[in-house]
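What follows is a single structure, written as structure tokens, with notes after it.
Every protein chain but one is kept in place in this view of the complex.
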Amino acid sequence: MTDLLYSQDEELLRASVRDLLTARAPASAVLARTETDELYDPALWHALAADLGAAGLAVPEWAGGHGASWRETAIVAEELGRSLAATAFLGSTVLATAAGRSAGADDLVERLASGEVTAALAIPLSTVPGSGFPDTVRHSHETLTGTVRNVADARTADVLIVPALADDGPALYVVGAGAISRTAVVSLDLTRPLTDVTLESARADLIASGAEAVAAFDTALITGAAMLAAEQLGLAERCLEITVEHLLTRYQFGRQIGSYQALKHRMADLWAGVTQARAVARYAAGCVADADPDAAVAASLAQAYCSLVAVKAAEECVQLHGGIGFTWEHPAHLYLKRAKADAIAFGTASQHRARLAELVDLPAA
Amino acid sequence: MTDLLYSQDEELLRASVRDLLTARAPASAVLARTETDELYDPALWHALAADLGAAGLAVPEWAGGHGASWRETAIVAEELGRSLAATAFLGSTVLATAAGRSAGADDLVERLASGEVTAALAIPLSTVPGSGFPDTVRHSHETLTGTVRNVADARTADVLIVPALADDGPALYVVGAGAISRTAVVSLDLTRPLTDVTLESARADLIASGAEAVAAFDTALITGAAMLAAEQLGLAERCLEITVEHLLTRYQFGRQIGSYQALKHRMADLWAGVTQARAVARYAAGCVADADPDAAVAASLAQAYCSLVAVKAAEECVQLHGGIGFTWEHPAHLYLKRAKADAIAFGTASQHRARLAELVDLPAA
Amino acid sequence: MTNAEDDLRERVQKLLAGHDPQGDRMEFLRAQFDAGLAWVHFPAGLGGLDAPRTLQSVVDADLAAAGAPTNDPRRIGIGLGMAAPTIRTHGTEEQQHRWLRPLWTGDEVWCQLFSEPGAGSDLAALGTRAVPDGDHWIVNGQKVWTSQAHEARWAIVVTRTDPDVPKHKGMTYFVLDMKADGVEVRPLRQITGEAEFNEVFLTDVRIPDSQRLGAVGDGWAVAQTTLMNERVAIGGGAAPRESGVIAEVAKTWRTRPELRTPAAHDELMRLWVEAEATRLTGLRLRQQLAAGAPGPEGSAAKLAFARLNQEITSFELDLLGADGLRYDDWSSDTWRTERPTSVDFLGRSPGYRYLRAKGNSIEGGTSEILRNIIAERVLGLPGEIRVDKTVPWKDLPK
Partner (left out) sequence: MTNAEDDLRERVQKLLAGHDPQGDRMEFLRAQFDAGLAWVHFPAGLGGLDAPRTLQSVVDADLAAAGAPTNDPRRIGIGLGMAAPTIRTHGTEEQQHRWLRPLWTGDEVWCQLFSEPGAGSDLAALGTRAVPDGDHWIVNGQKVWTSQAHEARWAIVVTRTDPDVPKHKGMTYFVLDMKADGVEVRPLRQITGEAEFNEVFLTDVRIPDSQRLGAVGDGWAVAQTTLMNERVAIGGGAAPRESGVIAEVAKTWRTRPELRTPAAHDELMRLWVEAEATRLTGLRLRQQLAAGAPGPEGSAAKLAFARLNQEITSFELDLLGADGLRYDDWSSDTWRTERPTSVDFLGRSPGYRYLRAKGNSIEGGTSEILRNIIAERVLGLPGEIRVDKTVPWKDLPK
């Protein structure tokens, strides 16, 4: 059975990441950056990806990484869910790295693992695991043409991994950022803005084709879903934490509002949900790390569960902060926007329930 | 627009019915009767149906009734939902009367309206409005043969109205109780037990055929769904009432448990639900009374909404009574069993949502 | 038709004969006020004729039929709904004559300075100090969540005048000139990116004692008049089936079949049922009001409206999927200058609706406070144990 606990090493890793994010990306700084041209902080990325090695955790040492696993990568995802600092983590360290490893793109993976280069996987963020290989980009005459909407972390990516239909079927290509045109999307989620990517006869290098391309695409989505669940867990934990803090410091009618039982019970229910989300997210990370045959079930289970907990936590955070939670100055809205966008990313909870039904043989009507 | 309020006459009717039920069928008596051979109290029925005229409210005066409408009949249903006294009201006064009136079976309707004869409509209680005409009973050689499970109020009925397939299509027959065999069902709902009805070459009188039979069947179901919503409203109101009473009289930790905010908020939410159920149930009763073209929508809306409120109210009643609510002696379980059975009667909330989707042009996927 | 009604309709005809309803708008409105046809239940000279309140609808219908202008009640809603009844109940003759006419015509817009950063649900905890200085008061403090402060000429404001007595007893209620020195209005940006509301900072603002409403120390009672009228105003119009946000989702469902899934279909119908139940509840409430028997159902309607708006808009984003990830406008350049005066739920993106709906369970009384009120006032359950009733305001934990 998968180990659902955190190891001592993982707790050490967590402490390092949290220290870094607390020092370099406090909530006020994260909010302030959403209205500047430098949403992404390159120095923070370097410290996280390269200095702490977060970008190479899931990459074996022989491939230029640190030889840990997706389990440890999930710890970083949890912490980024708490912080909301904008980074290329999901696009580059999770999606592109998972796809690249599966496709055997060793050179690219090595560069990603070092953190010196970032990549994005050119798929809509809302793509559901198990959905068909995308066909909006076509390969012909050695170039790619097509448009992909809502790509995560493409805005600052150095290269893109692009799933495309070639004459002989599905294939995966690498394209330099210079060869594409990018349109910034006004995104619901302020700290993970999306980009529309257009390729017009863009030169591209093949990295996998046929079944290998499909496998890399599927692996990336399942890995993405599992790591996103860790992010949702961290986000929910943080929302619970700051809400409880507020309930302890805010007085109305001469009492801490945290002394009102209706609010206490809501917090208890939320805590119970977060507790369950932790078990579910850990299971998904473990299954993906071990390439367990149950990984597809575990990832969809995690999205079907953690999406709802994260949104609930963020919504309770806004509501129980009262008017304060409705202001731009308080970070609650950043969590709400991320949580809602995450609930759509890689498919909604309801789409994952439908997928689980197929996987566990509970057929539709 | 339909009048959603209660008229003064309706409030007078309510008071009479409530006085009768309070005096003759208090909760202790209702519970005690569930374990005797006389679940139905003939004297109570006579007082309600004949003396107060409840059985003839929806029947015009020229047809032997009191010339009120389904709107007034709904008041009786509300009160019976509060009381849970076992009567033939749903089967005879609602279903059989609605079917009989639609089919033009004036003689039968007159006898039902007087309360001296009771009838049942031989359909499974779980039949959904809009579902096809039943085919489990066949007509041939002037007789009916077939079985109908889970018939409401058939146990003591004098006659049955039986929808059956004849050679030339749907038809409605009247059969004397002597011609059928009845098997008591061990029912979830102790105060509205069901009966399996078997007809073996039973002699039957035709009352409608073809489109008229189908219309009578549909009318009975829509009327039944609307009146059941009134019963659910009354049940929910009563559950809320006794729960609030309990919260005011039970002390734990030196305080009335009704002073604990988490319970207060749950009661407030339940009250809000009951308030909405009242508007919805009144609308359904009004539409059925006026033969409004919106009646099918109103009845399904009422079942889709009031079913859930009634079950919620009964479940909260059990839970907030703590251990007391889990005992046989306290009437909470009678409400729970009725509420859950009512939620299945004429189709579940989810089946009514599906039906509404067809009626209001929001097509399925 | 009653004599009173005949009389009113005659007066309307006389007004229309003397003043061109298509002519100068303000001139017509002032004439309507002076004719006693503004709010007919007010006294003569104050815009009314001491007629039954219910007859106003007769006047309004005849004026509308004649194409007369309205006083744009949405724009001056706070004045009409909250300031006017308070001035009428607690104001002196002089105060009523000074303020009610331009209030009703819309010459002067009003705003409400009640909430403070530390006093939201618990309004009586407010700390804005008013200290007497001759025939003036000197006011210092901060108010928040003020609609239209940036357009208002006058404000109703509650202040603390005696911190040494329990909180409900040491408040005083004033009318504040928003053009007075020391009044600073700052837009308050909200999670949607825009700023509907304001913060108002009061620094050594001088208010003449003649602008006090009610006695010194009676501010809580005066404020209750204001808030009671706010609650009565909630309820809304008789909307047809499938109005509001459910209409948006239903439209999306009907026009974009590629988004449909079986699970989403049941959820859509669940929300449709809730929306219709809420609509019928509102209709029933209006019928009760029309029958002269207002009930507490308005609280149920507000609770349901808030939850429903939040659930429907959340579902809308899920249903849209990819499109739900996109927003319309966060622009940091425009939010200070382009100020919405009312909520535009339907004209903006689904993401905006989702975010704005979060305010529905906070503004005008949180859903938590509403549940308290229902539990205590409707169901008769015991009040919360209060620790703040007998302690001097200054000694309360904050």
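Lettered A, B and C in written order, each chain numbered from 1.
Definition applied: a residue touches a chain if its C-beta (ideal position, glycine included) is under 8 Å from a C-beta of that chain, and two chains touch if they have at least 3 such contacts.
Computed from a predicted model, the values in this text were never measured in an experiment.
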Neighbouring shown chains of the undisplayed chain, as defined at the top: A, B, C
Full-complex contact with the absent chain, from B:50, B:63, B:185 or B:359: B:185
Touching residue (missing chain; options B:50, B:177 or B:344): B:344
Interface with the undisplayed chain - residues on chain B: 35, 124-126, 149-150, 185-190, 194, 251-256, 260, 262-263, 311, 315, 318-319, 322-329, 332-333, 336-337, 340-341, 343-345, 347-348, 350-351, 353-354, 364-365
On chain A, residues whose C-beta touches the chain left out of the figure: 1, 3-5, 240, 244, 247-248, 255-256, 258-259, 261, 263-265, 267-269, 271-272, 275-280, 282-283, 301, 304-305, 350, 353-354, 356-357, 360-365
For chain C, residues in touch with the removed chain: 262-263, 265-267, 385, 387
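Keep this in mind: only the chains that are shown with their structure count from here on.
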Most distant chain from chain B by Cα centroid: A
Where chain A and chain C are represented by their mean Cα positions, the distance between them in whole Å: 42
Inter-centroid spacing, chain C versus chain B (mean Cα positions, whole Å): 43
Averaged-CA centre spacing for the pair chain B and chain A, given as whole angstrom: 52
Touching two or more other chains - residues of chain B: 261, 263-265
Chain C, residues touching no fewer than two other chains: 261-262, 264, 368, 371, 384
